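Here it is: the structure, laid out below.
The complex appears here minus one protein chain, its other protein chains still in place.
And now, chain A:
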Amino acid sequence: MAILKARKVKKVYGRKLTAQEVLKGIDIEVNEGEFVGIMGPSGSGKTTLLNVLCSIDHATEGVIEIDGNDLRKMKEKELSRFRREQLGFIFQDYNLLDTLTVKENILLPLSISKVSKAEAESRFNTLTDLLDIRELANKYPNEISGGQKQRTSAARALISNPSIVFGDEPTGALDSKSATVLLENLVTINEKRRVTIMMVTHDPVAASFCSRVLFLKDGQLYTELYKGDKNRKTFFQEIMNTQGVLGGDGYDA
């Protein structure tokens, strides 16, 4: 079942003369339980696409539906509520609040929801066990490592049991070891909890953890690769090859 549907999504920045079309009509469909990666050279519009899909930015044209909700028909307040309850986010620079402890950061999305304390506590315990950050609960972000920060951020994204999680270069600021740990965690979550994940990345290694990878070029969908039953190494090779075809230049790696 398609959890996210996007039809002819266009995004134009600027007006009239200075107008620049960043997304030139993109169609995407993501099924429940998929782990989708978006790749492309810098300037291809991957982050813009993600922002538009996750309702942080408005599409200039086109229809976006998440779980049957048409984003264009929702008002700003409804969108906020929708994001809080249905979507999870993991950003490159963690976006944790420095003044809150790890636990407080993770529970933040529930702070005005009707989820009971006991329920919140149990979700917190499950997630932190899964991500191996349980014992950091009372630490502040400046006391933990980048990888731990990003796992905290992942826990925060998952605490509200979202229907889809968006990641904007979640491994971008991590060393390769922390990145692998995080990605393995994401795969586990994707497989065990059937959480749909969509992430933008420029790193072929990170992309090789996905079940499907979309390639963007100049604001248009260029091609897509399915992992299928292939192992990660083969999939990685395929991704590298596609990247080569796409043009080796302009990668912001």
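Operating definition for what follows: contacts are C-beta pairs under 8 Å (C-beta built on N, C-alpha and C of every residue); 3 or more make two chains touch, one makes a residue touch a chain; residues count from 1.
Definition applied: contacts and distances are computed from a predicted model.
Choosing from "ABC transporter permease", "NADH-quinone oxidoreductase subunit H", "SusC/RagA family TonB-linked outer membrane protein" or "Glycolate oxidase iron-sulfur subunit", the protein name stored in UniProt for the chain missing from the display reads "ABC transporter permease". Among A:L108, A:A173 or A:V187, only A:L108 touches the chain that is left out of the view.
Only one of A:T47, A:N69, A:N95 or A:T126 touches the chain withheld from this view, namely A:N95. The chain not shown here is touched by just one of A:R83, A:K149, A:H202 or A:K227, and that residue is A:R83. Taking the complete complex into account, residues 56, 76-77, 79-85, 87, 89, 91, 95-101, 103-104, 107-112, 117, 120-121, 124, 137, 140, 142-143, 156 of chain A touch the chain not shown.
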